[in-house]
Every structure is written in C-alpha cells, then in structure tokens.
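Of the protein chains in this complex, all but one are displayed in their positions.
So that you can tell them apart, the chains are marked A and B in the order they are listed, and the count of residues begins at 1 in each.
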Amino acid sequence: MTDTTDNQDPSRRDFLYITTAVFGATGAASLAWPLIDQLNPSASVSALSSIEADISSIPEGGSLKVAWRGKPIFIRRRTKEEIEIAEMEDSLDLPHPEKDLDRVKNKEWLVVVGVCTHLGCIPIADSGDFGGWFCPCHGSHYDISGRIRKGPAPTNLEVPPYEFVNENIIKIG
Amino acid sequence: MNIFKKIFKNNFSFFLVLFIFSGSLNAAEGTTFKNQKPGFSFEGPFGKFDKESLKRGYQVYSEVCSACHGMKQLSFRNLSQPGGPEFSVEKVKAIASGYSIFDGTNEYGEPIERSMALTDRFPKPYGSKDEAKAANNGAYPPDLSLIVKARVDGYNYLYSLLNGYEEEIPEDLDIGDLSYNPWFPGGAIAMYQPLYDESVEYEDGTIATIDQMSYDVTNFLAWAAEPTMEERKKLGFTVMGFLFIFLILMYLSVNKLFKDVH
Partner (left out) sequence: MNHDYQYTPKNGFSKWLDKRLPLMRFADENLLSFPTPKNLNYFYTFGFILTMCLVTQIITGIVLAMHYVPNTLLAFDSIEHIMRDVNYGWLIRYTHSNGASMFFLAVFIHMFRGLYYGSYKEPREIIWILGVVIFLLMIITGFMGYVLPWGQMSFWGATVITNLVATIPIIGEPVLTLLLGGYSVDNPTLNRFFSLHYLLPFVIFGVVILHIWALHVTGNNNPTGIEVKDSKDTISFHPYYTVKDLFAYIVFLLMFCYFIFYNPNILGHPDNYIEADPMLTPAHIVPEWYLLPFYAILRAVPDKLMGVLLMFGSIVVLFFLPWLDTMKVKSARYRPLYKIFFLLFVVSCLLLGYLGAKAPEGIYLFLSRVSTIYYFAFFLVIMPVLSRIEKPLPMPIGISNPAIDSSVYDSGNGVASGAPSYAMDSVNRH
C-alpha cells in the first residue's frame, strides 16, 4: 500500500494485464483443437484408408468390385479388343477428353471409383451404349475406359490413387 | 484463532481431505498378499514404455497367453503405432498373415477364409464364452485387453500373480483341482501356472526366466490397456506447464487489481 509507483506507471500495469489476457486467449484457443480433431477420421477409420486387392483370380474380361473408403472400386481386366477400342476412341470428340493411356497404369487393368460423377449413384457394369457402364439414376453412359460418353454426368469416372504391389496385388489409397 | 478458522481459511486443506478420502476408497479390496513392485518404466509422470520389453511381452502373449485369453480391443496395426511396441509395419503384416479369419461369403454363400491384415483384431481363442468355459473346467479366461485397468493395483498385481505360483499348498487350504497362488484372492486359481523357465525363446536373446517373462508380459498388458498413455503424459506436461505460468500471471494480476480495494 505504500508502493504507489506501480499505480503511476500505467504501462507496466497494462503490460501485465495484456500478457495475462494473451496467455489466457491462447490457452482457450488451443482447447478448440482436440474438439475439432475428434471430428476427423479415427485411427480405425484411417487404417482402412488404403486397402489391398488380390486380382490373381480375375479372368480376362472379368471384373472385381471392392470397397475402399466406403465407395466401390471397379477393377476390370480388359480384353485386347476392349483396349484397342478404348485407344481408338481417344481421337473422338469426348465430353471430357482424356487419353486411355492416361487413365491406366497397365493397359490390361482399369481401376476406377464406381461412383457416377453426376450425383453419386453406382453405375452398372457391362451395359450402356458404349460397352462400359451405365448409370440407372439419370442415364449416364461410360465407355470401357470409364469415360463419360452420353448423359448428364460432367466428367469421367475418377481414377483412385493405386499401385501394383506385385502382379497379383493392387494397393488402393 | 481456533482450529476451525485455520482449516476453513486454507482452501486447499479441503481438497486434500476430500482426496485422501476418495483415494483410499479403492484400497478397500485387498489381495491376499501385498503386491510385489518390480518397478516399471511407465510409472511416474514422465514414464515411458520400454519398447524392447513390450516386444518380448507380445511374444509371451502370442505364444503362451493367447491360447486361452483373447484381446478383443487390440488390432494388429496397434503393434506398430507410436507409443507401443513399435514393430515395423512389415513385421506386423507378417505376424498378422500368420492368422486367418472367415470374412464374408462367396457367391454360393460359403464363408471365405483369408489371412489377417493390419486392420484385423487379434484372433479370438474361442468362438463363444461357453466354449471357452467348457475348455477350461468351467472357468472363463478373461479378455486381457483391459486387465491391467480392471484390477486393483493392476500391473503389480499381474506381475505378482504370474510370478507367484507356489508348489507348496498351505495345509488349511483345500484347492481341489485348482492351482495355488497366494496373490490370487482366496489363493485358489483356475489358471494353471502358465510360465516356466524357457517357455518362450526370446527373439532378442534375453534369457526367458519366469520373472523376466512375467515382467515383459505385464508391460505389454499395461500398454494394451492404455495405448495412449505416453501421449497423455506428454500432453499433460505441456498443459500443466502452461497453466502454471498462467497461474503466476493471474496471481500477479489479482494482487495488482485488489491492491486498491480496502
């Protein structure tokens, strides 16, 4: 009570209060992080974010449907004729121009996310006007390279990130 | 100044009294013996798991305990995550692929058997609780995922129990078909002595004494019960350190503020 110098020096007083307030605000703000991060995929969900698919039993012209991140993945082993058609049609005037070679890592294998790019339905294999997939919801036709050819879908079927672990295993994600 | 004033003036003695009481509540259930305390590296505010011991502990679990006890909360991927045994991912994949599981059905409705992957849970030793009981003289071998948290003084108790089987049974105790273990409440335990010297051959060359294996597997079970422990203690240090500095600032602020209030 005898020390009046502090009271006459507002800057020092303000400094203490401001530091304290900044400290408190920092603490309160960092509290938000755990509450936000808990909304992100949990460890068990992230662990499933990449899967391995065994393709050794797929015959030529056959296909496999696997689930990846809750979405179907179409893995198709294409015949020589199908590959030829797909490459030949590269030169056509496509709604979403992409070369077949840019959509595959190995010509024999087409790997696409089986979700119609229009509104998220799952297209049906081996149907439609172009030998590929047909989406029953609004009538989108995809070819054997998964490219949109006719109908309301704006883009080609998405190619997921994948790699060949060996000749029998594809790792997706 | 009377005693009451002293007590009431000191806010913290209140906390103290309450917590001394609350802390002693769990002590109500004692085991027959006072637990041995070998001392674990994960104890204390800065404790961390001994990774090598965790690896050995997993080996003991998988080669001995897993014959009867499941660990349903654990997946193989946990074995390579930070804060655990931290096996390499390749090693864990190899471990997992050694087990198989029926997963889904083929087009004829027949179950498909496949080898396990990182995301699979540890295999179950029995199909059902009844099967487990039938195979163990009517005693159900408990799941070990949380066993350390589900027992009073969990890890010391487990260590003492595993390390504490005795051949000589006290004369006044009739244990029937059961085994004698003074650390088990009542002394008569349905689990036969699980560990003997050289029960496992450690990959890292450590000599597998009963004591060593008990210690390692207890370590492993302590981690399995709380795989986030290292993360928790680390974050706790940061948070409490921050709060402590904030406390000092707040203390100075309060004093300054109330200086003029008479």
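Keep in mind that, in the parts below, a residue touches a chain if its C-beta (ideal position, glycine included) is under 8 Å from a C-beta of that chain, and two chains touch if they have at least 3 such contacts.
Predicted, not measured: the structure shown is a model, and the values here were computed from it.
Enquirer: Which visible chains touch the chain that is not shown?
Expert: Computed over the complete complex, the missing chain touches A, B.
Enquirer: Using the touch definition from the top, which of B:Phe102, B:Tyr196 or B:Tyr251 touches the missing chain?
Expert: Hidden-chain contact among the options goes to B:Tyr251.
Enquirer: Which residue from A:Thr26, A:Ser44 or A:Asn106 sits in contact with the chain not drawn here?
Expert: Considering all chains, including the one not shown, the answer is A:Ser44.
Enquirer: Kindly state which of the options B:Gly57, B:Pro85, B:Pro141 or B:Gly154 is in contact with the chain not pictured.
Expert: B:Gly154
Enquirer: In the whole complex, not just what's shown, which of B:Ala67, B:Ala94, B:Ala134 or B:Leu243 touches the removed chain?
Expert: From the options B:Ala67, B:Ala94, B:Ala134 or B:Leu243, the contact with the absent chain belongs to B:Leu243.
Enquirer: Kindly note down the residues of chain A that lie in touch with the hidden chain.
Expert: Missing-chain contacts on chain A: residues 24, 33-35, 37-40, 42-45.
Enquirer: On chain B, what residues meet the omitted chain?
Expert: 4, 7-8, 11, 14-15, 17-18, 21-26, 28-29, 45, 72-73, 78, 142-143, 145-146, 149-152, 154, 225-228, 231-233, 235-237, 239-240, 243-244, 246-247, 250-251, 253-254, 257-258, 261-262
The rule is simple: only the chains that are shown with their structure count from here on.
Enquirer: Roughly how far is chain A from chain B, going centre to centre by Cα mean, in whole Å?
Expert: 39
Enquirer: Write out the stretch or stretches of chain B touching chain A in their complex.
Expert: 75, 77, 81, 117-119, 242-243, 245-246, 249-250, 252-253, 256, 259-260
Enquirer: Can you list the chain A residues touching chain B in their complex?
Expert: For chain A paired with chain B, touching residues are 1, 6-7, 13, 16-17, 19-20, 23-24, 27, 43-44, 47-48, 52.
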